[in-house]
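Only one protein chain is missing; all other protein chains are in place.
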Amino acid sequence: MLHITCPWCGPRDDNEFHYGGEAHILRPAAPEKLSDAEWAEYLFLKQNAKGPFLERWSHSAGCRQWFNVVRNTATDEIIEVYPMGELPKSPEGIKAYEGNWRRQSAAEKNAKAGVSGT
Amino acid sequence: MSGQSFRIRDKGRIDRSKPVRFTFDGKSYEGFEGDTLASALIANGVHLIGRSFKYHRPRGILAAGSEEPNALIQLGGGNKSEPNLRATQIEIFDGLEAASQNRWPNLKFDVGAINSVFHRLFPAGFYYKTFMWPASLWLKYEHVIRHAAGLGKAPPDRDPDRYEKVHAHADVLIVGGGPAGLAAALAAGKTGARVILADETADWGGSLLSESDCEIDGKEPARWVEETVAELEAMPEVTLVKRCTITGYYDHNYLTGLERVSDHLGAAPEHTPRQRLWKIRAKRVVLATGALERPLVFTDNDRPGVMLSSAVRTYVNRYGVLPGRKAVIFTNNDDAYRTALALEEAHGRVAAIVDVRASVTGPLADAVRAKGITVYENHGIVSVQGTQKVTGIEVMQLDADGTGVTGTAKSLNCDLIAMSGGWNPTVHLFSQSKGKLTWDPEMAAFIPGTASQALASAGACNGTMGLADGLKEGVKLGAEAAREAGHKGRAPAAPKATEPAQGSLRPLWITPGKARLGRKGKHFVDFQNDVTAADVQLAAREGYRSVEHLKRYTTTGMGTDQGKTSNVNALAILSDVLAAEIPSVGTTTFRPPYTPATIGAYAGRNVGKLFEPIRKTRIDEWARANGAKFEHVGQWMRAWYFPKNGETFRQAIDREVKAVRDSVGILDASTLGKIDIQGPDAAEFLNRIYTNAWLKLGVGRCRYGLMLKEDGMVMDDGVTTCIGESHYHMTTTTGGAANVLSWLEEWHQTEWPDLKVFFSSVTEQWSVVAINGPKSRAVMQKLCNDVDFSADAFPFMAMKEGTVAGIPARLYRISFTGELSFEINVPARYGLALWEALMEAGKEFDITPYGTETMHVLRAEKGFIIVGQETDGTVNPLDLGMDWIVSKKKPDFVGKRSLERESMASPERKQLVGLLTEDPQTVLPEGGHVVEKLKPQPPMVMLGHVTSSYYSPNCGRSIAMALIKGGHARHGQTLHVPLEDKVVKVTVTEPRFFDLEGERIDG
Amino acid sequence: MKGSANGMRALRGGASRYSIFALARNALSYHENWQKAWRSPEPKPEYDVIIVGGGGHGLATAYYLASVHGIRNIAVVEKGWIGGGNTGRNTTIIRSNYLWDESAGIYEHALKLWEGMSQELNFNVMFSQRGVLTLAHSEHELKEMRRRVEAIRLNGIDSEVLSPAQIKQLVPIIDTNPGIRYPVMGGFIQRRGGTARHDAVAWGYARAADDLGVDIIQNCEVTGILRDGGKVTGIETSRGTIKAKKVGVVTAGHSGVVASMAGLNLPIDSRPLQALVSEPIKPCIDTVVMSNAVHMYISQSDKGELVFGAGVDSYNSYSQRGSIPTVESLLAAGVELYPIISRLRVLRTWGGIVDTCPDASPIISKTPIDGLYFNCGWGTGGFKATPGSGHVFADLIARDEPNAIAAPYSLKRFETGYLIDEHGAAGVAH
Partner (left out) sequence: MADLETLTARTPLDPLDIVIGGPSDAGVTLTEIPFQTRLVLRGLPSDKKFVSTVKKALGVELPAKPGTVASSKTARVLWTGPNEWMVYSDDTGLAAALTKAVSNLHAAVTDVTEHYTLIRLSGRHARDVMIKGCAIDLHPREFGPGQCAQSHLGRITVLFDQTDETPSYDILVRASFAEYLWMYLEDAGLEFGVRIENVG
């Protein structure tokens, strides 16, 4: 059982958390400007990395806060926990973030062009 | 009578003052407290314990611990019966009933043994090669195979015992209470760290309890154990758990253990659990799990009376029983010589030591020779006499490379063969923790390599075989672990230990027989699954070259012992055939649990009434008292309908449905999800989440909203009310409540953190009673005099606060029936009071309580959808004909862009329509499918399915809704619903059937 | 279907053909003369088709490419040992009673092939048509069941509704007391469904494909996918470069990893799926029983082990290990429905990696790269689909065009929105 450190409540068993999948999928600011294919990148395509992976969790049985985690999906080792709206600081995290195809995707460019969340 | 003729007078840790009576296969025996079933049977000279899985060969006791592959027992009877227990682990108690397994009619004469006559037809994997023709017969073949297999029997019915679970946290968890584990616990405990020490047996000390030839700090090992345990027990932060097998090593130092709390007592005292599942999160783990001795693979090495050498020593020294009167030791290492000496010391006789090593020297060999025991160097056992018990052997000299034998065979009489093929460190947990194993050529075994979690291995499980070194390692690693867990303190000095020195071993994986392998007699590798060396070689020859293929093809290591005694032997024999180094062939992965763990313990108390919470409203007790029938809706229990005496389902529903439209009905709507939403940006937030416009909703006004997933599919719906300045009360579907709240939180926290808004669930803060029907206003007026109920003063989709039956209430004029209707929200504690007051006030109008079924019929008459019934995650608002609620003006909302994909508006999509059956009395089954072109029989092309279908007493006919391809363009068409027994003709209509002009809403 | 499915074409003539007679004959020579089930050749420099992934699907694809489409210059490359992925880790349930037409299409196609597999491959895969029973535990589930049953029936697939009494008769160990939290309110059974010996499926296809000249190359990990412009030209492997005109990828559990080698992104998450077996006991349950409400399914292997399957764990992971609470609730549900199992013991637990698509349906598709094909995303449905998946994937690779069964499973659907939403259709509580 994973031991995940909630930034607020501290380390807890994984079944206290709700999994949010890949992190840093920015919601396009002007979806109407995207082709169906580009919209599908945002909506469906995954990075699904084997190795360091940036993902979102929410402490659903605790403080209900969302946060980001860098976890090695090959070993389940947790490398870093960091708040929503921020970027990873660990070398593995930074590499995973920059290496993600999404950084070049039209959907992300669209999101960054307008107001964006995280 | 004490039939314990194999009991040794002056040895063992059993309590001779406490005789214990038990039965085996119906025959009564006596043992002593402290005996295992195995030791007690040996004391009584019983060696035939079971039959093997495939050939039904007679089998005895091989080991003294949890690695035992042969002596499997069905324990007890009735609902407390338990199959496949190891005789070597069962502590005996008065009245214990044990029975052998997998034999018929009895153990001594077993019909299944016929298999061993035809054994040559059953090589490894034979079943893959036959039983193929005719295909139809496989089920018959299979029936026979299944009944031949399967070992013991499940109990007939429910388990009467209790099981507990406990969550534990430790600075240091130490697994194994042998010398290394005790030393580690002492060192860690002294630092004040929180220590848990667990051992799978009933006694502390592990291997020390089996030895009579070593000393620790000048004391007998047993003394040292007692003193150490006493010291540990005095430490408040040290928890000692006996009879607790650590079964699994999971992520992030999370381990599970199964404690047998009261099994050894026969029956658990009232309220005491039978077993307890430990779930332990440890900062550091020290594994001190010891090592398991390897059998030697020689001709007919499975006969009762062939035992592991260390097990023989355990029976002699720990249990005070003699496994045989005349023994032959067969070994490839020095350790077995200690067994010879132990037997001699216990007045047993040792006929000879057969050693595969070319020349044997050293203190142990000298001691043995001094006792006049012949040592046959460079020899092997080539045959074993006796089938149900060993009666003798033949030995021959090994040839140069040990693959054959030379010279002539010498016969020896004996009734016990103590064999030792060396040791395998117990690396199971280390491997489960995802640590990497490495091959140690010195001891010819796998030992822990790089760890991948916060753990260390001490003693024999780390390949540290000597007692002194094991103790030293334990002390060192115990102190280290405590320090790493944040507890300072120097490691105490390691105790001094003395024991006979040992030389090296000779790995000889197969002892050659007189004939070529597989031609005469059997060299067993996996005893329980009857896998022989010849089977392993056959598999390799047939191309099953990976260890996993070997395991799966031959089933070696797949038995209830999970190959504890067989895996490395099998692996070594395989690598021989492949002419590859053992490490390059690899090892198999060890999977939890270490030893089989009771299913009931995993279930714990989450069974029966505690299996899952059942949620009830505060009006539930009234419904129960008044004969309601209930249905599960998610976790909720909801009143389904209220039959009056003798009414059928249909009669009750018809009555309830009519009553609402004719007079007034009352419904408990408390289960609807409710969310309190506050903040200056609340309206903006709703505007992004819902498909329609929310920026201009006035205080005291309600609006229906539809939520989509980002993929454009309908997710949930409900009415949300503006109850104050930037303060909203949202309602959701009963099943959707939790999801919707997390949905709102997720969008707020992860996408729009800049919006100033807060959400809180208030679902159970309010009891909600809906009264519907033309008379509902009259009923309200009787109970509430501080609200003007006139249609103008209190219009549809408005909310007012007032006092109903003296209870402060929020009144919502919303309607799920199309009738004049009020939803009354009161603080939950008054829910029942409100309901009873309304029933009383409604008497004169014959107010009718109704449940979910009538609610469904009424809303269907009006064509209102139910999320989860008209929708299933694949339906968008356009499909439902709800374009009216999808804003064209808003730049964006969740799901908008997906809706704009060409496919979402495709006329080919399944769209919501009404269906009218040709015969108005025929009610379609929900789930029935609609077809255009009827065929005499399937397959036929389906257009879609009936989502809702009822008889509507108000329409005087059946009504139905359906999702069908291109439905919106099919109004007026005649289609068919082919059912198993008949075909129903239907006409497509609007999905609305009653009060089409909406004239009833004001009563 | 050509040759393969209808024709029981006898592979392996003479000595190497499996039969009771062969067993008897070989017994005389102490089983020392059995041939290899498959060779383990060195990779050739070039192949017409390379199948990446030596699981059941990949080996079946190679077999049908050879037997149906007459392509013989084929290699199957496997990073470990054949059948070592989900093929050897699943709970071996086989059925075709799906809701949507597209699903019924592929799974029924598979089931028909299962029915002749042992004979066609001359390898007993022990396909046991003992029936697969699905339970309904609430009014809502009964309605969902009715919808499913009607759709299955009108698709011409066998399906039968059972009452609680009939279920009790079929599965005596089940608790049909109406008072329990998840009362057995009904169910439906597909009698043609059942189980098979999972490893044997991989071995059987491997042996048959090998017999048709297919090279099965184990311990050969793919490290790159070679392209020339928009066309695939081969693969990089731990054992060197291998050229190929066409490459079909069937690497369940690692589809995303291989896709990224070709610069492709898939709509797939890889999740742990856990299963476990009890110690062997004498036969006590003769049917496969599934219960979606409590996320558990159970059957009993020929060896006597009770085989339990759980729901998919919630987070992405390649560690082939899930979270223990999943096992705890699985077994609690087990005891709740089958009280007699409480005193039995868990013998072995394990995890597989399932590739799940947003609509819980697979991908059998061409890609933007010519000659590169993907077959993935089977989620928990992979094993039962093995022969059908291999058969249509072979057809797609051979003709570079999906047939009617495969067409709906194109990658394009995620762009257009024409999804085949199996889990969506499972419905939510109202």
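The first chain written gets the first letter, and so on, giving A, B and C; residue counts start at 1 in each chain.
By our rule, a residue touches a chain if its C-beta (ideal position, glycine included) is under 8 Å from a C-beta of that chain, and two chains touch if they have at least 3 such contacts.
Everything quoted here is computed from the prediction, not taken from an experiment.
*Asks:* For the chain that is not shown, enumerate the shown chains it touches in the whole assembly.
*Replies:* If we consider the entire complex, the absent chain touches A, B.
*Asks:* Considering the complete complex, identify which of B:620, B:668, B:823 or B:926 is in touch with the unshown chain.
*Replies:* B:620
*Asks:* Out of B:665, B:718 or B:831, which residue would touch the omitted chain in the full complex?
*Replies:* Hidden-chain contact among the options goes to B:831.
*Asks:* One chain isn't shown here. Among B:228, B:562, B:687 or B:763, which residue touches it?
*Replies:* Of the candidates B:228, B:562, B:687 or B:763, B:763 is in touch with the missing chain.
*Asks:* For the chain that's not shown, point to the residue among B:213, B:612 or B:751 touching it.
*Replies:* Of the listed residues, the one touching the omitted chain is B:612.
*Asks:* In the whole complex, what residues of subunit B lie against the chain that is missing from view?
*Replies:* 164-169, 194, 271-273, 279, 281, 605-606, 609-610, 612-618, 620-621, 635-636, 676, 678-680, 756, 758, 760-766, 806-807, 827-833
*Asks:* Could I get the residues of subunit A that touch the absent chain, sorted low to high?
*Replies:* Subunit A touches the chain not shown through residues 8-10, 12-13, 15-16, 61-65.
Assume only the chains that are shown with their structure count from here on.
*Asks:* Would you mind telling me which chain pair, B-C or A-C, is linked by more contacting C-beta pairs?
*Replies:* Comparing B-C with A-C, the pair joined by more C-beta contacts is B-C.
*Asks:* Go ahead and note the Å separation of the Cα centroids belonging to subunit A and subunit C.
*Replies:* Measuring from centre to centre gives 31 Å for this pair.
*Asks:* In subunit B, which residues are in touch with two or more of the other chains?
*Replies:* If we look for residues of subunit B contacting two or more partner chains, we find 250-251, 254, 434, 711, 898, 901-902.
*Asks:* Scan subunit C for residues touching two or more other chains and write them down.
*Replies:* Each of 319, 321, 324, 358, 416-417 in subunit C touches at least two other chains.
*Asks:* State the interface residues of subunit B toward subunit A in the complex, per the touch definition above.
*Replies:* Residues 250-254, 281, 434, 452, 710-711, 742, 745-746, 749-753, 891-892, 896-898, 900-902 of subunit B touch subunit A in their complex.
*Asks:* Provide the residue numbers of subunit A that touch subunit B in the complex, in ascending order.
*Replies:* Result: residues 1-3, 13, 18, 20, 27-28, 31-32, 34, 36, 39, 43, 56, 58, 60, 64-66, 75-76, 78, 84-85, 117-118 of subunit A touch subunit B.
*Asks:* Which of the residues in subunit A come into contact with subunit C in the complex?
*Replies:* 1-2, 13-15, 18-19, 21, 36-37, 40-41, 43-50, 53, 55, 73-76, 101
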